[in-house]
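Removed: one protein chain of the complex. Kept in place: all other protein chains.
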Amino acid sequence: MARFGGDGLECARGERLVFAGLGFDVGPGDALLLEGRNGSGKTSLLRLMAGLARPAAGRIAWDGADIGDDAEGHRARTRYIGHLDAVKPQLSVIENLSFWAALHGGGAAGAQAGLTAFGLDTLARAPARYLSAGQRRRLALARLAAAPAALWLMDEPTIALDRASIAALIAAIAAHRATGGMAVIATNVDIGLDGARLLSLEDFAVADGP
Amino acid sequence: MDRMAEFLAMGNYGGYVWPTYILAAVILVGLAIQSRRWLRNEERAVRAMEAEAPHRRAAAASGSARGETAR
Amino acid sequence: MIQRLANPARFNRLAGRTMPWLAWGAALCIGAALWLALAVSPADYQQGEAVRIMYVHVPAAWMALVAYAFVALASAGGLVWKHPLAHVAAQAAAPVGAAFTFLCLVTGSLWGKPMWGTWWVWDARLTSVLVLFFLYLGFIALTAAFDEPQRGERAAAILALVGVVNVPVIKFSVDWWNTLHQPASVMKMSGPAIHPSMLWPLLLMALGFTLYFGAVVLVRMKALLLARRARAMAMAQVHRAAPAAAEPGSAHG
Partner (left out) sequence: MIAALGLILRRELRLALRQAGESATVVLFFILAALLFPLGVGPSPATLARIAPGVLWATALLAAMLSFERLFQPDFEDGSLEQLALSPAPLEGLVLAKALAHWLTAAAPLIVAAPVLGVMLNLPAEGFVPLIAGMALGTPAISLIGAVGAALTLGARRGGVLLALLVIPLVIPVLIFGAAAVEAAIGGFPVRAHLTALGGISLGALVLGPWAAGAALRQALAE
């Protein structure tokens, strides 16, 4: 399995450098926790890792090759869970999930696996309009299990989740890591992942930005 | 004296020729003045902020130089 | 040379040196052109003294197009080659271009009234300049429509590229539309062949306007760069104040 790493990363928000000289390295089965105060750039770093934005300087590489060179390949091996759940109220739970599963090449079985992984089986037919925030969050997380990928990028995944759902998430991450998958999670809440490494963005903050 | 009056009359098209040149002057001079005043305001603003954070000015200057060239 | 300008400090020095030349050059050229246009050049046998409007109208129309090409080129420089000063140049030039376009439209109307009795003539060229004016307004409005200036600049740059590709199509379709509905009476706006005594004021005014454009754009670029610096310092202070509030080293910010 490959290594996912970055070095000399700089991220600018408007004119201000949010962080500089940031490096990270994730191997198969690893979990990396990003933590730091608000505005330290956790979300920005995750979006750089997903390839949604390009770093102001520095490089992110998968197996040594810059992710920008093979954008489509990087998209295929990455699942990104942002702050927003990407759930369409007009569609039912299963319609939402099977769209994303099919889009990433997973079949109907994938969608079903996603539902069971996050306890949404009973809600399959329900229109997403009636879901609570926690249920919507679980539907977003179900995309991870519905269409497997090597790299999971998650931004504050535990927001609005109840205790049982957090346990389901931890189990899913453990299973993912067991198969050699990687996970990078931005969070300020200690979610008790054993053997997870910590990256504090404050070490790379640019204190006296221009 | 009548040469001036005749010049101003512009073959009785004065009502159209003079507004043209007056408008051109107003727009060009006005824009130039607005631009200079804007520049002077920004200069004053930056100077005020630098005065407010003097001890960081050195770092800021180096930081901004590094930030600028690095991009 | 372009890359060397990348550093704002160097740009400021260079701009500072060239600006006086541009400003005085513009003043001299426009002054001479005015004297030629109003006092020396003859009246037109058909239009009489009204032809003197041309000495402002035509150079303004020319500048409207040149400025838009400048904005599009600068936008391409910013988007394609990521030159840090390119978007600043485009932002500085757009309002100046819009001002020249407005001047061209109003003087066109001032010329239309004595010649054809109406304040607005749906002449092909004048209509195209009107559409160009809306392209300018779109650029300026899009820049100002975002909270974050960088975001507005890049979005407006894309619009400028889309716009510059469409300008010939618009020009062609408006010309075509004009010939389609050509009322017989409308005389072509350009008037008779340009007599040398009329050509000189025209060229001098155009040169004066171009030098003026250069000077004002440099001033506005310096102002934009300083505004960006002031904004960055203000934001830095906001974020620098934050850690002082939370006790140092605490993980949960």
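By written order: A, B and C. Residues from 1 in each chain.
The rule is short, and it goes like this: contacts are C-beta pairs under 8 Å (C-beta built on N, C-alpha and C of every residue); 3 or more make two chains touch, one makes a residue touch a chain.
These numbers were taken from a predicted model, which means no experiment stands behind them.
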| item | value |
| --- | --- |
| Contacts of the hidden chain among displayed chains | A, C |
| Which of A:33, A:60 or A:87 contacts the chain that the document leaves out | A:87 |
| Identified contact with the non-displayed chain, of C:40, C:145, C:199 or C:238 | C:145 |
| Selected residue (touches chain absent from view) among C:12, C:173 or C:237 | C:173 |
| Residues belonging to chain A that touch the chain removed from view | 47, 50-54, 72, 75-76, 78, 80, 82-88, 90-91, 95, 99-100, 102-105, 140, 143 |
| Interface with the unshown chain - residue positions in chain C | 79, 131, 134-135, 137-138, 141-142, 145-148, 151-152, 154-155, 158-159, 161-163, 165-166, 169-170, 172-174, 176-177, 180 |
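In this section, only the chains that are shown with their structure count from here on.
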| item | value |
| --- | --- |
| Whole-Å gap between the CA centroids of chain A and chain C | 45 |
| Interchain centroid distance [CA atoms averaged], chain A/chain B, Å | 49 |
| Residue numbers of chain C (touch at least two other chains) | 229, 232-233, 236 |
| Shared interface positions of chain A, touching two or more other chains | 15, 208-210 |
| Of all residues in chain A, those that touch chain C in their complex | 14-16, 35-40, 188, 200, 202, 207-210 |
| For the chain B and chain C complex, residues of the former touching the latter | 10-11, 13-14, 16-17, 19-21, 23-24, 27-28, 31-32, 35-36, 38-39, 41-43, 45-46, 49-50, 53, 60, 64-65, 68-69, 71 |
| Sites on chain C touched by chain B in the complex | 6-9, 30, 34, 38, 43, 48-50, 52-53, 56-57, 60, 84, 95-96, 99, 102-103, 106-107, 110-111, 113-114, 212, 215-216, 219-220, 222-223, 226-227, 229-230, 232-234, 236-237 |
